[in-house]
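Quick one: the structure is below, questions incoming.
Every protein chain except one is present and positioned as in the full complex.
And now, subunit A:
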Amino acid sequence: MSSFKRKVPSKQVALPPGTRASSSSPSTILTSSGIPSLDDILGGGLPLSCSLVVLAPDNHSAYGELVQKYFVAQGIACGQTVCILHDDAVTFAAECMWMPNSSSNTRTPTPPADEEDEAARNEENIKIAWRYEQMKKFQTTVVPNNLSTDDFCNTFDLTSRIPLSVIDDARNDKRLLLLNLNEGCDVASSMMGVIRRIQHVLAATSSTEVVRLCIPSLGSLEWVGQSPKDILHFLHSLRRLLRQYPHACACVSLPPHLCTDSWGGMGWVQKVGWVTDAAISLEGFGADPSLVALFPSHHGLLQIHKLPTPHTILSASDKYSTLRGLSSSAGASVGSGENNLAFKCMRKRLIFETMHLDLEGGVTERRTAPSANAISLDAGIAHAHGVLRVVDEGPSRSLATVEVELEQTTTEIRGSLSESPGMSQSAAKNATTPSKLKKPKKKVAFHSDKPDLYDF
């Protein structure tokens, strides 16, 4: 009889609803953010006891709040306790999205149909070269696993609003806690007052239920105390609070004017990344029409500053994320870089996907024709190749040469420092006058009328 005892796995502790254990470290419990592709980027979901900060520096859109609404909707759908801190939390909760009406009770096996899938189905009829027929279609994002019966991540539809009955039920069950900001906080220490309120809320919940804290716009005008130090102190204290109550997680979104270095000082985004567990930045293209032209199929770029690692050195996302593309078994085919990520907000959902340059684009494209001296600048569309130069015909008092580079196009604007306002006007003038000074393209043609050299 051997003295070895079989290791009996310890009794599996039942996980709270809407959560699952992380594949890289079983002691980490993950919960979904409501967006499957974001869950993939985070390494399976947002770990409990972690805080996620979503920065959305684009002034013209509200992607940060959109992510928050997904977070809230997922929490309500799973039956978890959700706590929203907002100046008008009721309205915020009522604006959340919900599952499409037809499939709110049954699980549909097909992914939600939208304009992209229909176009793809039409294209399936085209003939594919035989050697590629077996290959999977090129996927840029993670397809939500709708066949699973667990309620980890629900499919939400941006066109449907959350029913008021669901909100009322949740409020009556004390699963939805709406904390308004201007209730009972003393002005002098408002940020710390909010921390104390959150602490009361967390202390009142039991450790078996998952609590989601949602702060849609931290530091906006309704908050008192908006210096960078206060924001960092708040995030630091929030993280400590989450460690004390590890059944909770938090998702915080900063308003656009707080996401830039000009407000917070040099290295502000990095500081935010250091005092939280996870930080991502949704840089929308709203302010920059050239970026819209360069990436027509996306609405913004996603930058990952920090990923949650509550119990390990290496984040689960590095090993398991398909979107980021870093996953590799030990030493097998390592050395690949990380994928660039972008997001787009379609009619029915928000998805994050890998970003690839178009067929025609890219700096590695080989140029066969010499670059033209001046090409007409169309307002919306910039040509992918060629060098763009706007030459100023004005007085030659130029002191500084400013070179502006827009990925594939290079604009050289010469002008003195004092003359810069005038420069922009003349640049605009040049843009509107279509001066076509294109050099004739080299043509290689086959002339059939002339006898070929080897025509015998």
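Assume contacts are C-beta pairs under 8 Å (C-beta built on N, C-alpha and C of every residue); 3 or more make two chains touch, one makes a residue touch a chain; residues count from 1.
Everything below uses one rule, namely that contacts and distances are computed from a predicted model.
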For the chain not present in this complex, what protein name does its UniProt entry give, out of "AP-2 complex subunit alpha", "Transmembrane channel-like protein", "DNA replication complex GINS protein SLD5" or "Elongator complex protein 6"? "Elongator complex protein 6"
Which of A:257, A:271 or A:344 contacts the chain that the document leaves out: A:271
Could you tell which one of A:20, A:243 or A:257 touches the chain left off the display? A:243
Identified contact with the non-displayed chain, of A:15, A:232, A:292 or A:345: A:232
Contacting the left-out chain: of A:164, A:221 or A:314, that is A:314
Please identify, in ascending order, the residues of subunit A that touch the omitted chain? 24-25, 27, 189, 229, 232-233, 236, 239-240, 243, 246, 266-267, 270-271, 273-275, 305-306, 309-314, 318, 326-328, 330-331, 333-338
